[in-house]
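Removed from the display is one protein chain of the complex; every other protein chain stays in position.
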Amino acid sequence: MQAKTIKTEGANIPITVDVPYRFAAGSYLAKFLIELRDNGDFYGIKCPACGRVQVPPRVVCAMCHVENTQWIKLKNEGIIKTFTTMYMPLTDPTTGKAHEPPFAYGTVKLDGSDSGIDHMINPGVDPATIKVGMRVKAVLRPKDQRIGDLSDILYFDPIEGEITEGSGNSAPEQKDYGTFEVDQHIVAECRYYVGAIATRFYELLGSKRKLTGVNCKTCKKVFWPPRATCGRCFSALTEEDLVEIGPEGTLETFTKIDYNEPVHPKQGPQVYGIVKLDGADTGMAHLIKVEDYDTLKTGMRMKPLFSDSTNGNILDIMHFEPVAI
Amino acid sequence: MSERVAIVGVAQTRFSPKRADASCSEIAYEAVKQVMAESGLEMERDIDNTISCSHDIWDGQTISNINITDVAGGHLRNEEKMAMDGLTAVYYGAIGIMSGEFDCSLILAHTKMSHTNRNIVNNTAFEPIFTRQLGFDYTSAAGLQARRYMEKYGITSEQTAGVAVKNLGNAMRNPYAHNSGQYSVEDVLSSPFMADPIRKMEVAPDTDGAVALIMASEKKAKQITDNPVWVNGMGVCYDAHYLGDRDLADCMALEKAAKSAYRMAGIKNPAADADIVELGEEFSYQELLWMEGLGICKRGEAGRMLDSGATAFNGSLPVNPSGGLLSGVPANVMGLNRAGEAALQLMGKAKARQVKDTGTAIVQGHSGFCGQHHCVVVLGKE
Partner (left out) sequence: MKRNVAIIGGGQTVHAARRHDVNQVEMVNEAVRAALLDADMTMDDIDAVLVGNMEFFEGTHMTDGWLVDGIGTYGKPGLKITTGGTVGSTIVCAGAHHIASGLFDKVLCIGFEKQEEGDTGAILSGVAHPLFGRSMAGAAVGYFAMLGSSYMAAYGAKEEHSAMVAVKSRQNARKNKYAHLKLDITIEDALNSRMLAYPIRLLDMCPASNGATAVILGDEKTAKSHKNKPVWIRAMDTAHNEQFELDWRDVTTTRPIFSKTSAARIYKKLGVTNPGEYFDVFEIYEPATWAEMLWYEDLGICGPGEGFKLIEEGKTEIDGPIPVNPSGGVLATNCIGASAMNRIWEAALQIRGDAGGHQVPKDVNRALTTAYGGTNWTVLVALSSSLDD
């Protein structure tokens, strides 16, 4: 296969994908987080079959496939099972501040737990003095600043002392911890490279206000949007196969929505439609603008209104509107 | 097919508009616990593999099945994740058993729609170069499809509303459903437009929940139950992606998937050969459109078939006796729940929603907007 000449920059469309979530901890994790937040205590849960104490607490033991039943109050200190020295900064997302390297980061097994918690070791301590097996104690945020998250632990601090067992049985399990929900977003800054054919499409749209589709000679069909492979016959298509279509077309279907979302290009009621541009065999979905929605009918002739700015994306067409009779 | 595959167990959580009390893992476990207990099976002893079904973006978890590995019996064991409508998990589950690699599989789907925004999530299903920035979601896309379908074949708003009336009424017999009631066509048509011509009462509501099934090879199935439900036929198929690429009133992919399923099952006339249909009507018009794609009636005839009462609970071919998606079924779980409902019907375990004399069920699920991908499964008592 021939290696392609790779350009260092290509036309692309930046889109921020910002998805909101209200994560529910569920009853097992809720107890852990609430006890940490309110009392600075750590809880694990014990499998009735194998006896392992799991942190964070969870509904089943993955090894035994039985429900975990017995709550174990753990000590707030334990030992370092493994660690590394970080040379990259680690941002605390709740403060936005970065912990400057180098600092030790490791897995701490609290006394009484079989699971480890990954966390920072006191960044004020020289990482060269940290050892596997070292005893450490959780240093927490002040109570009024705790939110019920692992970041309520500021770090684990090396201390003296021997390993001790967990504190045994816990506070009464009947206590109702209620629901524990946390609002978070996942925000991904994405950038979609459009490829040669779409690049050409947007160039012609932006500079010449020309709309183009791609002609598949085998199928004898003009497809919009233009694409590099015909989905019907699998022929390869190139910029040479672009043909001018429209600018006018026929409205094939439409709809109107009244709800609004952050992903909408503008707020307020939106009308969408599919316009089959003259010369194309497939339609273009886009926004429709019409003075009186009740006058909109399929079969109407539509024309595009182009945006003033050209960004190389579909909003370079502002919308389609009915051709005045 | 040398050896057959059966569904031998069905369980689900109550479907709820919001389960703030439970994480995805806990919800999934409710269904797993139930199905294992009711089938009398043990994870290590009986289950060879798990096929789970969920989506990263719906769960807010990169590699969404990380959160359910433990409850799904995936620890040190075989677990794979479908990222499509849950009926494909039945399809792929059957393939796994037919391959000879597995004898008994746990099939699981979960989603908590309440913890995110379905329109933002579904917007990312539209390709980014020409469509996504227009702000589409599945509802606005469905509005385009609904109008096209209704205009092409003369389907009326009364008929699409009639689907909602039927299904919300059917849901009153379904203890797991959260959206039900005795409504009139006028009630439905007075609810506000969501995406004209689709009304609010014609849109499947946000739902949290999980469904779990057990599937097994013939030999193993007969050890587990004396009431297996056989997977007699199945098929999947893709349609084009871009909204303008196809006539949205066409059902090419559904027809092909159905054809494959019917050929395997020996079904010549689906309306006559099937006793019930459970299909995925995310929007009420889709029940009519998919009925036609499934060949239950001719193109353009589904509205009339609904009006005739044939698809009513007491009709000659009940469609969605469970209440369907309009009764509230989570994304990704939708098609798995249809399979579960159909299986319960054939097992005679559907209680208040039991349809009499059910021997063969047609089950359908779809993925992507406007039904870009379809999965059809034919289940039978024989």
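Before moving on, here are some points about what is shown:
We call the chains A and B, going by the order they appear; numbering starts again at 1 in every chain.
Here is the rule we use: a residue touches a chain if its C-beta (ideal position, glycine included) is under 8 Å from a C-beta of that chain, and two chains touch if they have at least 3 such contacts.
Being a predicted model, the structure only gives us computed values, none of them experimental.
Taking the complete complex into account, B:Asn65 is the one of B:Thr13, B:Asn65, B:Thr207 or B:Ser284 that touches the chain left out. For the chain left out of this panel, the touching residue among B:Ile129, B:Ala210, B:Leu294 or B:Ala312 is B:Ile129. Counting over the whole complex, subunit A has residues 1, 3-10, 12, 15, 17, 21, 23, 25, 29, 32-33, 54-56, 58, 62-63, 81-88, 90, 92-94, 105-107, 115-116, 118-120, 127, 132, 149-151, 180, 182, 184, 186-196, 198, 227-232, 234, 236 touching the chain that is not drawn. One chain of the complex is left out; on subunit B, the residues touching it are 1-2, 49, 55-57, 60-63, 65-67, 69-70, 74-84, 88, 91-92, 94-96, 98-101, 121-122, 124-125, 127-129, 235-241, 252-253, 256-257, 260, 367-369, 372-373.
In the analysis below, only the chains that are shown with their structure count from here on.
Taking each chain's centre as the mean of its C-alpha atoms, subunit A lies 26 Å from subunit B. Interface residues of subunit B facing subunit A in the complex, by the touch rule stated above, are 19-23, 25-26, 29, 33, 42-44, 57, 60, 69-71, 73-76, 112, 114-117, 119-121, 123-124, 128-137, 139-140, 143-148, 151, 192-198, 240, 242-246, 248. Taken together, the subunit A residues at the contact with subunit B in this complex read 13, 15, 17-29, 58-63, 65, 67, 179, 181, 184, 186, 190, 192, 194-195, 198, 223-225, 231, 252-259, 261-265, 270, 272-276, 282-287, 298, 313-315.
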